[in-house]
Structures are given as structure tokens and as C-alpha cells.
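With one protein chain withheld, the remaining protein chains of the complex are depicted in position.
Every chain is named by a letter (A and B) in the order it is written, and numbering of its residues begins at 1.
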Amino acid sequence: MEPLDRDLEEGLLELPSEPMMLNMGPSHPAMHGTVRIVLELSGEQILKADVQIGYLHRGFEKMCERGTWSQVFPYVDRCNYVSPMLNNVGYALAVEKMLGVTVPERCQYYRVVLGELARLCDHMICSGAMCMELGAFTPFLYYARARENIWDIFEEETGARVTHSFGRVGGMASPPTKYFKDMVRAAVPRVIALIVEGEKMLLKNRIFLDRLEGVGVMSKEDALALGWTGVVLRASGVPYDVRKAHPYMVYDRMDFDVPVGTAGDNYDRFMCRQEEIRQSARIIEQALAQMPDDGPINIDDPRVVMPPKNDVYTTIEATIQHFKIVMEGLKVPAGECYSYTEAGNGELGFYLVSDGSGTPFRVRIRPPCFASTQGLEQLIKGAMIPDVVPTFGSLNMIGGECDH
Amino acid sequence: MGDMTTTPGSSVRVLEGSETGFATTKLDALLNWAKKYSLFQYPFVTACCGMEFMAMASPRFDMARFGAEAPRFSPRQADLLWVVGTISQRQAPALRRIYEQMADPKWVLAFGTCASCGGFYDNYTTVAGIDKIIPVDVFVPGCPPRPEAVLDGLLLLQDKIARGTREPGIVKPRRDAAVLGANLVKLGKKDKAAP
Partner (left out) sequence: MSKRVLEILGERFGHDVLETHSQFGDDTAVVNPARWLEIATFLRDDSRCAMNMFVDITAVDYLGRQTPRFEVVMHLRSLERGHRVRLKARVGDEDGQNAEIDSVVSVWKGANWFEREAFDMFGVVFRGHPDLRRLLMYPEFVGYPLRKDYPADKIQPLVEFRNVPGKLPPFGPDEGMSFGRQTHDYRRDEPGGEAN
């Protein structure tokens, strides 16, 4: 029999081949619905990736130019639909910055609590979806069940579970209900308990850790240059949180920590999100304790805030006020402004241009996950196809926000 | 004839099965029974309705009790296409292709207002309702629809499968305030009675 180990030249063993193009298409279970990644592969390894977004482009900026300033709220809700309250608050703050008004304190606490509840939902679902895509279906179900608790609160307060459109310029659509504080205080510990249960299943699992650790590493300088903000930036080691760096509303009265990672890999992003969930719970607790139980929610400016419905039907002033705000829109002084808040994914910016009328001239949303998804190509180059799934999941790309 | 008055003052008439279509043979009835309780879904999820889709699949609203739990992420293996969320013009060819790849018998459920009629996205980039691209069996309006409404849509679809009809249906509220007339201002009542 011939010996098996014959001396062969290395070159003879390599088969010449062209790299294979694989399309992780726009309809894909792990692509969060709407991203197409065209991969150039050599075997299982990715040589080049072309991330194509825009499959959920719904013309947000063009639609805003066709209504009034208040009619933007439903559109803005549907941008980051996992944490819609944060978008509402961000946009309301932007218009209020241009108007030069500050909402009363009770409203600020209300906005903070609802916003942090929305942030809880966002981080939970991001972690849950990432686990589901890795095959761990159970933590996803636990987190989805936990989210139902939070959505019960939103349903009680705003009337809707997902897209509330609850923010208004100069306040909120309606004041907190009688049971608001009790419901939140009852729900948050249950949510945290479910989070802990989910983590118990994951954090000691060798497979889970192997798939996340060391994969999708982004260095600090690259993350800054790419325009990353939020959890993905903090996981790379930069302690930048808009709530601490440029405090807005009553965040400067809250005592909370900002988790910062070291390695900048998927595991760090996952753990930063989990820790932020706990910090959000802390903020909610403090805000509820500090929130006044009575007081106005809306500012007292008839040019901005709608009058109560009773008055609209009985007094002429309220009728005119209602008419002007609905038909012409509230008048924002001409000029431009950029206002930013910490949304679920990072710095959510609104660049508004007004020409002095009730219709926005330009509403530009600066989506945090647009910048994050931009970095995806760099993260997956050189990795294998299975690495794409947790990497993409850990970036928390929300289609509505990325494609606006 | 199945005339039921459930609350005083309301007139809700539940139609019997024999009034609208019927399965032709016992074998058909058996096959339809099997098909309707074992739907393999292809969740074509794009936007915010996906949140309610996930909620519907999760423990509280449990889609599994209707037999429609198992998602198959290949259109060749699925028979129910859930179009969840807004379909943009760019996404439309992908949707069309996925529909064409599915094997008969197949059904389509348009989940949400954007899939049913485009919603309030009346612009250059949104397809105003997926029935412009693929035939739809059940429309579930809502932005996003409550999971209960979607389950109603699923039940409606199962009903259609049992009956063997292919006419599109739309989910309507079971207790429509406009019909019950509670707390509504009745306008123009006097005009109706006038000759």
C-alpha cells in the first residue's frame, strides 16, 4: 500500500476558487426583519460584507414636513418602536428647546419614569432577541413576559401598549393616573426577577459565552470615529452617557451608575445592557420617590398646549385656541436647533429647522443605531457566518430608527 | 336562525355556519380541519407590528394554543405568510418572491394597518397595502393591533380554511360601540324618519 504521507507541494493542494457571494436577505429571522447583508465568503469566513439597509424606509422626514409640529409624535413613536416613549420625550424636548419652555417638574419626573420603563423594554428585548437567535428561546420568552408587565403600565397610562404617541409639546397627553406609582412599584421588581431568571440560564452556559466573548470587537478609537454612542460605545470603554454628560430634565437629581465595558466585544455589550436594566430600575425608584403627587403636567401657555375639552365646547377662547393649534399648528420661532437625549441605543438627536410657521420645515432624526449598523461591516469582516448573528443582535439595530 | 340578543338594547346576530359556504365532502372537511390546526407560519416581520407579534407568541397571549406556533423560516416549508409591518417599495420584490416560493395551499394574513392599507405612510416609499402585490386572506387592522385582535384574525382564517372559502376577510371589533349606541350622540335621527 502506498504511504499516506507523501510529500506534496502546498500549492497543489489548494483548489483555485472564487469567493462565494451569500445573501443574508432582507427577510431573515436574525436580521431583525429588514437588513440585507451581502457576504463574500471564502468557506465559512467572511472576506467582505455589504450591509444594505433601507428596506423599512418609511419617509419619516418627508412626512413630518406635511403636518404640524404635534403631528410628528405618531411618526416619531414608530422610529424606535421598542422604546417609543424615549423618542416621544426626545422630540418633545427638541421642540421645547426651540420654544424656550420647560415643562413643570411633575411632568419631568413623569417623562423620566416612562422613559426609563421604555428603556427597560428596549434592553430586555434586545438581549432576548439575541438569545433567541443563538438558540436560547426560553430567556426570550421570559423577557417577553416581563415586558407584558411594563406594557400593562403603559396601557393604563397612555391607552396603548406599543405606540403610545403620548408625548406632547409642553407636557404630556394626560396626567398620571391614580394607580401609576403603585403599578410601577409592583411591576419593576417582578421584571427584575424575570431578568435574573433569564440571566441564570445564560451566564454560566459555556456555549453562550463562547459565542459572545471575543467576537465582534470594536476598539475605542474606531467606535468614536464611527459615531457610535450609547451602550455599544460604553462597552468599548468610553464612559459617555448623555444623561451624565449633558443632564436634561431631572436626571441630575438621580443617583445612578453608568456601566462601562473593557473589551468591546459582544459579551460586554450584552452585560452592559443587563446592568443598565438594573440602573434604570434604580432611577425609576428614585424618580417615583421624588415625584410630586399633584401639580400641573402641561405648561400654562395657550399657544402651545391644547385646552381641556369641556372648555372647547363652552368658551370661545378655548375654541379658538384649539382651532389654531390643530389647524395651523403651534408656532415655533424660526431657526434651527439640535437637541439630543439618551435613547435606548444611544444619542438620539433631533435637528429641527423652523420657518416660523406651524409646519416643520425640516425634521432630521439622528438615529443612534444608524451609526452602530455602519460599524457592522468592520465587525464581521474576518469572522465566520455564525458570528454575524450575535454581533448583529448585540448592536440592537431597530429597523424603524435606522431606516427612518 | 341563531338570533341572539346578548345585552338588552343591542342586536347581535351570530350567523350559522350553513349561511356562508360549506365544505363539499367529509374528506374535505377532515383535511381542512387538519390544515387549520397545524399552520406553519412564515413571519415576514418588518416593523412595529413585530412587537405585537412577539407578544402574541409569548406566554400571555400564546399563539401555540391555536396550533399556529411553529415558525418555519423557509417559505417552502410554510403555509401561512404573516406580513407583519410596513412593506416599502424596496421590500416588495422580496415579499413577492417569498409568496411565490410558498407551496399550495397557502394563505396570507396582513398584520397591521401598514400591511392592510399602507397606514398613515402615504408617501413615495410605502406600498399602500400588500394586496397590491399578493392576494390576502385576512386583514387585521390596528396600529399595532392588540394580540387579541390578531388572534381573532387567526380564528377567522381558520374558519375560512374550514369552510374552504378564499374571499378576503377583515377583523372587526366584536363589540362595536358604533352599533351598540352606548354613550354616542345620535345625529340626524329625525332626518332618517322623514320621507
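By our rule, a residue touches a chain if its C-beta (ideal position, glycine included) is under 8 Å from a C-beta of that chain, and two chains touch if they have at least 3 such contacts.
Only a predicted model underlies this, so the values are computations on that prediction, with no experimental measurement involved.
When the omitted chain is restored, the residue from A:190, A:303 or A:362 that touches it is A:362. From the set A:59, A:216, A:358 or A:393, the residue in touch with the chain omitted from the display is A:59, counting the whole complex. What chain B contributes to its contact with the hidden chain is residues 9-15, 17, 19-20, 89-90, 92-93, 96, 116-117, 122-125, 127, 129, 131-135, 139, 152, 155-156, 159, 163, 167-172, 174-176, 178-179, 181, 189, 192-193.
Looking at chain A, the residues touching the absent chain are 53-54, 57, 59, 61-63, 65-66, 97-98, 100, 222, 224-229, 238, 240, 245-246, 335-338, 347, 349, 351, 353, 355, 361-362, 364, 366, 370-371, 373-374, 403.
By definition in this document, only the chains that are shown with their structure count from here on.
Chain centres here are Cα averages; for chain A and chain B they lie 30 Å apart.
The part of chain A that touches chain B in the complex is made up of residues 25-29, 33-34, 54-59, 62-63, 74-75, 78, 81-82, 125, 141, 144-145, 147-148, 151, 161-163, 399-400.
Contact residues on chain B toward chain A in their complex (touch as defined above): 43-48, 50-52, 54-55, 57-60, 71, 73, 85-86, 88, 90-91, 94-95, 98, 120-121, 123-126, 143-144, 146.
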